[in-house]
Every structure is written in C-alpha cells, then in structure tokens.
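Subset of chains shown; positions unchanged.
Letters A, B and C mark the chains in the order given here, with residues in each chain numbered from 1 onward.
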Amino acid sequence: MKFGIMVNEGPYTHEASDTAYLFAKAVLEKGHQIHRIFFYHDGVNNSTRLTEPPQDDRNIVTRWSKLAAEHQIDLVVCVAAALRRGIRDENLAEGFRISGLGQLIESGIQADRLVVFGD
Amino acid sequence: MLHTVNKSPFERNSLERCLQYAKKGSAILLIEDGVYGALKGTAVTDKVKKAMKNVSIYALYPDIEARGMQDKAIDGIRLVDYGGFVDLVAEHRNVHSWL
Amino acid sequence: MSETTGGVEMDEDVSGVIKKFLYVNRKAPYGTIYALESLEVVLIAAAFDQDVSLVFLDDGVYQLAKGQHTKTIDVKNFSPTYRALEGYDIEKLYVEKESLEARGLTAEDLIVPVTLLPAAEMAELMDGQDIVLSF
C-alpha cells in the first residue's frame, strides 16, 4: 500500500515530527511504500540543515535525510510556508526539496492513505 | 474510519469531540499526549469506557511507556506499537487526525 | 498534457482520478495560522478537480464570522477569501450546528452561505471521505 504523510509541526517543540518519523519507519518495515512526506506549517522547520541539538539528543533533521537517502523517499517542503519561516535552499538539509502545495494534493490522490501529524 | 487523538483530554476538547464523532464500528487510536485518555481511575475514564461499547479504542504503547503509564491502561483498550498504528491505517478507508 | 498548479507539474496518472477530500477546520483565526494556511491549501486544491468539502466545527466556525477588522493587530484579514471560494467551484461548506449554538452564533453571523449540519450528520459526511485533512 502507498502512504502519504503530512507533518505540520517543527522538530523538538511538538512530538508530531517524532511520531511521523517513527510511523514512516514502521510503514517501510511493514513492506508498504511511502509516496511522499509533505512538510507544512511549522513542519517546514524539520528541513533546516543548521540545527545542532545536544549530543545526547536525537537529530531530527539528519534522521529525515538518512531515511530519504536509504529508501528514496520524497521529502517535500511547502514553499509558501517555508519562505514565511526562513527556510530556503541555502539552509535546506539534504534529501529535502522545496515545492508547491500541489504536491500535497497530488499525494492525496496518488497514495492509498494520507496521514496527518500535527499539534 | 480511524480517528487519532494526540492531546490530553484534561487540556483540550479533542478526545471529547472525537468520541461524539466516532461512529459505531470505527476505531480510535490515542497517541502522544492523547494516551492520557486511555488510563484507569481518571476524571475521563468513565466517558472512555462508555464509548468502548461502540468503538474500538487503541493506544500507542511507546507513548504510554514514555510517560510512565505502563500499568494504568483501561482493560479492553488495545495497546499497539508503530507497526500496529500502520496496520490500523491500512485497515481503515480513511483517517482523521483530531488536531 | 500537464497543467501547472501551485508550481507543480501534475503527473499523468493524477488526471482522471476523483477522490473525496475533506478539509476539517477546528481552529479559530488569528490566534494561530492554521486557518489561513488551511485556506491556502484549499485554493490550490481547487485546481485539481477533486470532490472538495470543507467542514467547520468547534472554534473553526469563528473563521467565518462577519465583521473581522484586523488592522489594529496588523494581520491580514483573510475572511473575504471564503466568499471567493465559489469562484473556484468550491461550494460545499458545512458548519456544525452544535458548535455554532455553543458560541451564541447563527448562520446570519457568517460571511458566506453554508449548510448547517448536526454533529451526527457531520460524522456521516466525514466517514464517507477518501482523504481527511486537518490542520
């Protein structure tokens, strides 16, 4: 089955991005596919390569980048939401791309399920 | 359909609204701070137990365990891991996250 | 054939599929950005020729309140955009009766014509969707 995932909150502040990540891993472990992970609202902050959490904490951003590299997952950051919040190509982490909201709707159409994680 | 609730029932109205919306035969999965709605002996326990007559209620065990509530889940609430979460989504036609 | 939508080339296999999309609005405007950014999604969604419905429940009903004047908080008043939705062929707007009543409001207080539904019928509507987006 093909899953679409939407992430509406930034890293660390809300558990939403953790839950979305652990859900995404489980989707793959169950043998399903991930059509796309779309980052919206403060969710766009998941994609900043400037993040540097404490040594003993998880690195939420690089965790997404790794997941994308290992499983060829399309990580899309909404351009309008990103510009408002100071995310651009110059601070975008590996594996993410900035695109339009149409990518979210497309994911809703093409995936079998779309799951929203937010506040 | 599958409903997810991620907020504490003591702080927000989302579990209460979800219980009103969840139709007979549908499922509710409590995640994140929503797992506080799955516990015995609280001010919302009775409301949740009553709903269990018509809908299946699940709770994400990793979130229960993180919060130290391992021994407190209401009998009959099914505890699932992330794999179980994925299965629930797959089994239902659609999902509504009560944000 | 492809059509540009929100800066996106639609793939071939998107065309032809029509799914039921439900946008759930439960949050008040201005206190948080969710209402505004939800509306931005709806406007883009209009280009995809899907079966779109919007529901407003809980504090989401406040999004449609008449008479919003946002100048003194220096934020854009986006409520007129709800009136523009019709021009995008988005015509299915549902408001939960109980939410409106708990807030002492009636359909007269809203900026657009909507269909009032009791919670039980809203639940039916929600149940019948393919995609439920909440913000």
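Everything below uses one rule, namely that a contact is a pair of C-beta atoms (placed from the backbone, for glycine too) under 8 Å apart; a residue touches a chain by one contact, two chains touch by 3 or more.
Given the structure is predicted, the values throughout are model-derived calculations rather than measurements.
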Worksheet item: Which formula gives the number of each chain in the whole complex?
Response: A x2, B x2, C x2
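Here is the rule we use: only the chains that are shown with their structure count from here on.
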Worksheet item: Is the C-beta contact count larger for B-C or for A-C?
Response: A-C
Worksheet item: How far is the middle of chain A from the middle of chain C, if each middle is the mean of its Cα atoms, in Å?
Response: 24
Worksheet, complete the sentence: Separation of the C-alpha centres, chain B versus chain C, in whole Å, is 26
Fill in: chain A, residues touching no fewer than two other chains
8, 114, 116, 118
Discussion item. Which positions in chain C are in touch with at least two other chains?
Written reply: 34, 130-132, 134-135
Fill in: In the complex with chain B, residue positions of chain C that touch it
24, 26, 34, 57-58, 119, 122-124, 126-127, 129-132, 134-135
Worksheet item: Can you list the residues on chain C that touch chain A in the complex?
Response: 5-8, 10-11, 13-14, 17, 19, 21, 33-34, 37, 40-41, 44-45, 47-48, 50, 130-135
Discussion item. Under the definition above, what is the set of chain A residues touching chain B in their complex?
Written reply: 1, 3, 8, 15-16, 19, 22-23, 25-27, 29-30, 32, 113-119
